[in-house]
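All protein chains but one are shown at their positions in the complex.
Naming follows writing order (A and B), and every chain is counted from residue 1.
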Amino acid sequence: MRGQAHTLEALVASLLLLAGVAFALQVTTVTPLSASTSSQHIENQQGATADGVLAAAAENGALKRAVLFTDDEGNFHGTGNDGYYTSGGPPNRFGAILNRAFESRGIVFNVYVNYQTADGLVKQKRMVYRGVPSDHASAASKKVTLVDDDVLHADPDPNDDYEVAKPTATALDSESSSLYRDAVNDGSDDGLYNVVEVEVVVWRM
Amino acid sequence: MADVASSVRERGQLILIGGLSLAVVFVALALVLNSAIYTENLATRTSDNPADTAMQFRHDALVGAGTVIEHVNRNGGDRTYSDRYSEYQNAVDEWQGLHASYSAVNGLFTEIRAPDGAGNEGTRVVDDDPGSNYTSAAGQTDWTVANDAQIRQLQMNVDKGDFPSSVDDGTVKDTLDGAENSAFYAEIDDGADSWRVAVYRDSNTDEVKVMSYDLSGGFSTCTAEGESVQIDITGETLDGTHCEALSFVDDLSNTHAISYHNAHLIFGTYELTVDRVEGSFRSEVDAENGGSTYFDNPGDGAPYTTPAIYSATIELVYDGPSVTYETEVRVAPGEPGESAVAPPVAHLDTFGGSGPLSKEHDGDVTRWSP
Partner (left out) sequence: MVAVRARIDRRLNCGVRSRLATDQRAVSTTLGYALSLTVATLLVGGLLIASGGFVEDQRERTIRNELQVIGQQVSADVAAADRLASTDGTNDKVVVARNLPNEVTGVFYTIAVKSDGGETYLTLSTNSPDVSVRVNVATETPVAQTDVSGGDVRVVYDPSADELEVQHG
């Protein structure tokens, strides 16, 4: 009788203790780092790299030249039927910067050019499209101002190490161009053609 | 027998109480450590520097307004300054509407305003005939382009094939020294210092080169590849890439004088914008050169002058979830010596450890060390 009482008390005490420990362990905060396979830090880092790439490209004019790197119909040079690049950056300085920043690290990127129409809708034109981004993609964007007498650009000099695209004589506002606009000669005539947003989406392969 | 039984009960209860209170202690410990985990997690989240998006907006607005000013200056023949300024204001309003739509998607309110009378009138000097050389309207080969004025956006476009002759580096050095006259050079004098920049075609490598000379023995060269070359002197770039020979532009102080020498030895186009009103600028330069320097209208010949917007002040408003920023900024695209948004990094060194860094100034270089 005495022995059974002892055992019962000890059993109940140890059960209480175990229950307390189990509850305490279970109450621990679940952090975002523990819930997903792709680390939040890596996403942040990739987003910051994309920001840096866009800032560097904008600083030396490569971003604007890449936005205007199309032929008269509005398709990017060397893209064929799709109208966008599918295996890396475009063949100009902006593409060289993108490839150097991302390709060697197994990071894939999409580049979109968003522009507004006269109705206020935002349309998207693909520059580089490598597939649907994963759930852990991050994005960065930069605005580019286009004026009426900006010219389209063509392939860079093959001797040029920096792959700087060469300007052509076709102005944005010319008769046949409806690039980044809903229709030809859409919009007002005070010189500003449009403000486009270049968006780079990056994710791990 | 009675006290034996009671002692058993008391001892058993003690173990029970001990176990219960230990469990409570564990739970309290878990609560305390929980807040530690939460705080550590807070610390490792995005380094969301709240100033970043505000600075990006400021930069975008400056670039956008600058592009519009340049477009307004380039077009419209010989329009007056006030015509150009009101077109610039309309364009900025349109820019504001477009940008506000993009910002609204991200939960930001951004506004840019170009108020009346917030611009500075200037003059734009243009030679847009690619087949013409750099002589003045009267045909002088050594002439003053601008005298005692602040200039911006000094750009030249030349074709390699258009140079009348190629020279080698030694001859160009002699020319810059003043011993010979075999290459074109522009002299920029800001009252305290003088620099000479020569643009020539190298006879050895057959490429267009730019050589600068600071009149105390320092020569510096850059090379451009390709057929047609764009030299942006105030932007310090050659074909879009930075040119070390032009880095003296950083040291230019407020007003300077520019003159061309041997202007018959180079063919191409150039442009620059001066902060003087067209009338007084033309008469002063004409007096300096002793003849008519510029044509009046774009159709008359090269080079010619038109009224232009030299700079303008815009008002920016940025209202985001955590940052509010209102400022007035001066827009002068291509002005030399423009301060960078962030200081350039000269040298990067990594070291371990923690704790605050100490800062010391060394001239205009700031050093951070542990």
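The rule we apply is simple: a contact is a pair of C-beta atoms (placed from the backbone, for glycine too) under 8 Å apart; a residue touches a chain by one contact, two chains touch by 3 or more.
What you are looking at is a predicted structure, and each value in this text was computed from that prediction instead of being measured.
Enquirer: Checking the contacts here: which visible chains does the omitted one touch?
Expert: Per the contact definition above, the missing chain touches B.
Enquirer: Among the options B:L215, B:V277 or B:V323, which residue touches the chain absent from this view?
Expert: Within the whole complex, the residue contacting the unshown chain is B:V323.
Enquirer: Touching the left-out chain: which of B:E40, B:D83, B:D177 or B:E244?
Expert: Of the candidates B:E40, B:D83, B:D177 or B:E244, B:E40 is in touch with the missing chain.
Enquirer: Considering the whole complex, which of B:M55, B:L215 or B:V277 touches the chain not shown?
Expert: Per the contact definition at the top, the residue touching the missing chain is B:M55.
Enquirer: To test your reading of the contact rule: which positions on chain B touch the chain that is missing from view?
Expert: Contact residues on chain B toward the absent chain are 3-4, 7, 10-11, 14-15, 17-18, 21-22, 25, 28-29, 32-33, 35-36, 39-40, 42-43, 47, 49-51, 54-55, 58, 313, 322-330, 339, 341, 356, 359.
The rule is short, and it goes like this: only the chains that are shown with their structure count from here on.
Enquirer: As a quick test, compute the distance in whole Å between the mean CA positions of chain A and chain B.
Expert: Each chain's C-alpha centroid was found; their separation is 25 Å.
Enquirer: Mind pulling up the chain A residues that touch chain B in the complex?
Expert: 2, 5-6, 8-10, 12-14, 16-17, 19-21, 23-25, 27-29, 31-33, 40-41, 44, 51, 58, 60-62, 93, 114, 116, 120, 122, 142-143, 145, 147-149, 157, 159-162, 164, 166, 188, 190-192, 194-195, 197
Enquirer: For the complex, which residues does chain B have touching chain A?
Expert: 5, 8-9, 12-13, 15-16, 18-20, 22-24, 26-27, 29-31, 33-34, 37-38, 41, 44-47, 52, 56, 60, 63-64, 67-68, 70-72, 74-75, 87, 90-91, 94-95, 98-99, 101-102, 105, 225-228, 237, 239-242
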